[in-house]
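Comments concern the structure below.
The other protein chains are all here in position, but one chain of the complex has been omitted.
Order of writing sets the chain letters: A, B and C. Residues in each chain are counted from 1.
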Amino acid sequence: MKKYLFFDDYSEGAHPQILEALIKTNLQQEAGYGDDIFSGEAKKLISDIIKDHSADIHFVSAGTQSNFIILAGMMKPFEAVISADSGHINVHEAGAVEATGHKVITIANAEGKINPRKIKEVMEFHKDEHMVKPKVVYISHATELGTIYTKNELESISECCKKNGLYLYLDGARLGSAVRSRESDLTLPDITRLVDAYYIGGTKNGAFLGEAVILVNDEIKPYFRYHLKQRGALLAKGRLPGVQFRELFRDGLFFRIAEHLNNMADRLACGIRDLGFGFLVKPCTNQVFPVLPDPLIRALDELYGFYVWEKVDKASSAIRLVTSWSTREEVIDGFLNDLKRLVNR
Amino acid sequence: MKKYLFFDDYSEGAHPQILEALIKTNLQQEAGYGDDIFSGEAKKLISDIIKDHSADIHFVSAGTQSNFIILAGMMKPFEAVISADSGHINVHEAGAVEATGHKVITIANAEGKINPRKIKEVMEFHKDEHMVKPKVVYISHATELGTIYTKNELESISECCKKNGLYLYLDGARLGSAVRSRESDLTLPDITRLVDAYYIGGTKNGAFLGEAVILVNDEIKPYFRYHLKQRGALLAKGRLPGVQFRELFRDGLFFRIAEHLNNMADRLACGIRDLGFGFLVKPCTNQVFPVLPDPLIRALDELYGFYVWEKVDKASSAIRLVTSWSTREEVIDGFLNDLKRLVNR
Amino acid sequence: MKKYLFFDDYSEGAHPQILEALIKTNLQQEAGYGDDIFSGEAKKLISDIIKDHSADIHFVSAGTQSNFIILAGMMKPFEAVISADSGHINVHEAGAVEATGHKVITIANAEGKINPRKIKEVMEFHKDEHMVKPKVVYISHATELGTIYTKNELESISECCKKNGLYLYLDGARLGSAVRSRESDLTLPDITRLVDAYYIGGTKNGAFLGEAVILVNDEIKPYFRYHLKQRGALLAKGRLPGVQFRELFRDGLFFRIAEHLNNMADRLACGIRDLGFGFLVKPCTNQVFPVLPDPLIRALDELYGFYVWEKVDKASSAIRLVTSWSTREEVIDGFLNDLKRLVNR
Partner (left out) sequence: MKKYLFFDDYSEGAHPQILEALIKTNLQQEAGYGDDIFSGEAKKLISDIIKDHSADIHFVSAGTQSNFIILAGMMKPFEAVISADSGHINVHEAGAVEATGHKVITIANAEGKINPRKIKEVMEFHKDEHMVKPKVVYISHATELGTIYTKNELESISECCKKNGLYLYLDGARLGSAVRSRESDLTLPDITRLVDAYYIGGTKNGAFLGEAVILVNDEIKPYFRYHLKQRGALLAKGRLPGVQFRELFRDGLFFRIAEHLNNMADRLACGIRDLGFGFLVKPCTNQVFPVLPDPLIRALDELYGFYVWEKVDKASSAIRLVTSWSTREEVIDGFLNDLKRLVNR
């Protein structure tokens, strides 16, 4: 029995305040399939926060679902999406995008991120009908390595996309943690202005499940509920994500949870750094990738749950530690104490 | 503001006992993607009840999702599924099955049901590679008209499928209501023995969401989690359906809810019959289709929420009334009183 | 060894004039993938004849290929095509349209044809995102039963489609025979004006292979070569259909062949009618469906190749006889003599 699991940010249920909201609304009869009053109010709250009242908002149950439905909805059969080779859609979605008929064109990532130069190279290479036609750029923010884009970076990608007739889509599974990172100069309204579509992840930010899909570009708004229904994403009790997102955005809970994730990750990273260890990439959101000696990792594994991410050199590897809404300071401090003890053993 | 909504069985949240289970388990850290202890226990409980310990069980979030993932998993690209023309996959899933590449071959339904003679006709018609190859028979139980198959009927369909090399798949969105119908001589173990795959619907039987997919035939078991992941059905917090199904099957809650649905529907149907009205089809599960004069329907519509199903003749139509886990006797009695009053007006 | 095969209009090679054109052009070096001079000239000739110089024209190798590529190119993932239940795309293309992800909605045919009333019924039924969204109407001309649309009929379907935001697509596998039918008041320019896309069938009108896809509506023209390439329809030696269509439309060969098909079919039908037999539908193109006594059919089957189409009553069936570019008068007369002899036996 491990002391604590740092595997991911979805090892527990929902934040107590969300549970409370579900209890309170439970008996109220409402229309199905997202036409309930709770979903309506949640959409209104999100519109206010992203400062775009003409954006279309839909709630779905999971991130892979958001990604492939939105991307498939943006493309004609012969069009393709550009992604970092480390992108979730390229590696960890079991070919969900390809299953809708579209190629994922990959770009070598730099700490999980891509840039306009690489996008332009892809555009220059794809020049006639013997090749797919690139139509969307996919980025994740925070990335799969916990890194984030700066405002400057996102603006240059956005501009490059506009120049090349490309949609820009942002996977926000961990968007809360990203926008509340102390390294971040990007706000939700900034992102809304710079991308064509994105989603705000609820599952990894305190909800039981739920992602808020935000369609900004008018071209991709029409008939989106048909896409949702056809791909199995229209929940009969659409109130379930609705109530949760209403609660997340009613009084700032979404951001408080995001800040908690980051604070706990920061506490963890500082403690590890103080012990003299480095990181695969500089930590700034709720995923921390310390590089540790392999024997230490094995010892740590007896006490805590986490993934060994990759070999770094002969004697050491990077591990991934993720904080969640339920991670308490005491847990972090306990982990650091154990780590210190094992180091000094 | 309507007095009560009889639109469907998903207008409220979850049964209080399920909510309670979610609260109790909320803080316990568990693996994601359905590998949690709650899902494991739920599967064990279901195995016991269906009397098949070698069946593979998976939890997904919705009925359309269950249908197209299972069906697509059963078929080669050129294979097709046979369904009643009234079948949910044919009418109300926005082409989800076709979106996976497969044709739905339709049979004229008889009160929502199909029979071996019609299946044989389809088999005789499809004779070479210029046509699709029928591979699966899809039935719903209860059907979209609230009717159910008898043991004899299901056995004959099952036998016909085996003879013709067809899989038999049963859509159990309202399976609880079906197996607890007083007209039913079919049990879950019977169904498990007679079909190749089915799902037990949770969403319409007291859960927030969740369908338990049961794979009986060994041929369709391997790699099913790949299908789930690729189609966006693998929930990060897989515990959410897991906890709910564990609670539904721990002490018979699933069946108590099903019986409640049926009792309330029965009370409703008897009261309507006593007022001299008939039904589109004889009621036996939680969907009741009374045929009422159009002016009466309009008056009723001021007070209650329901769907007008279809015109029956010049002056009358069938409406659909659905009971849910939250429907109380007082609501039924109030409805019947209002109906009586409107009739006598 | 049968005396002659009336199975279909593709039992021989190509018309000698087409073979001659292939021989003459064989050594001339030309660009691949349809950018050759022959294809260019063929397109120009067709533009002149259909009286639409802004239509986009592409050559593909087969009818099923034309159908599913054009239809898939016209639709978003949740959109569907309306077809007669007897339509080639519904019955005899092995689910090719569904394999591209789209549902075929069927209408009960009347002698192979559909009408605006039936289309309107489909439109009224499909009213929200739980159902597919009808987007295209598919008709074949001549139909699978050899019947043809009148100008009046096609105009009313075209108008109905425009009113309902539907594209109209015409499968012209046997378009030559249709427009040269003595019952026809529809010309190629009429058809071009009334539909959004269609194809002119070459394979069944004297070519080795080749269908000329005509895209009339501007919305469906862009990037069509991407669709062709992705679906495997862009022939490296695109000159092969190009040379053939240039020859077919250079000096009226296409129409002379069509007239020959019809004349031979007419001679056949008249002779059969003179012997006192009726037809499944009144013959007017190169497919003739006489209704004959079953013993006579069996006797005829010893001498000639043809398909038994369907049982008409206990003692008789309709057979299908098809004429081709190679069918000579002597063959028809021989067949009629044999039939007379067998009748009088």
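Please note the rule applied: a residue touches a chain if its C-beta (ideal position, glycine included) is under 8 Å from a C-beta of that chain, and two chains touch if they have at least 3 such contacts.
For clarity, every value in this text was computed on a predicted model and none was experimentally measured.
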Touch criterion as defined above, residue of A:Leu5, A:Ala62 or A:Ala80 at the omitted chain: A:Ala80
Identified contact with the non-displayed chain, of B:Lys3, B:Arg117, B:His130 or B:Lys163: B:His130
Sole contact to the chain not displayed, among A:Met131, A:Val281 or A:Val343: A:Met131
Residue in contact with the excluded chain [from C:Arg182, C:Lys237 or C:Lys311]: C:Lys237
Missing-chain contacts mapped onto subunit A: 77-78, 80, 91-95, 98-104, 106, 129-132
Contacts of subunit B with the absent chain, listed as residue ranges: 72-73, 76-78, 100-101, 129-130, 132-133, 223, 225-230, 234
Those residues of subunit C which, in the complete complex, touch the missing chain: 4-5, 7-8, 10-14, 16, 19, 22-23, 25-32, 61-65, 68-69, 93-96, 99, 203-204, 208-209, 226, 229-237, 239-240, 243, 305, 326
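Here, only the chains that are shown with their structure count from here on.
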Separation of subunit B from subunit C, taking each centre as the mean of its C-alpha atoms, in whole Å: 43
Centre-of-Cα separation between subunit C and subunit A, whole angstrom: 51
Separation of mean Cα positions, subunit B and subunit A [Å, integer]: 34
Of all residues in subunit B, the ones touching two or more other chains: 93-95, 99
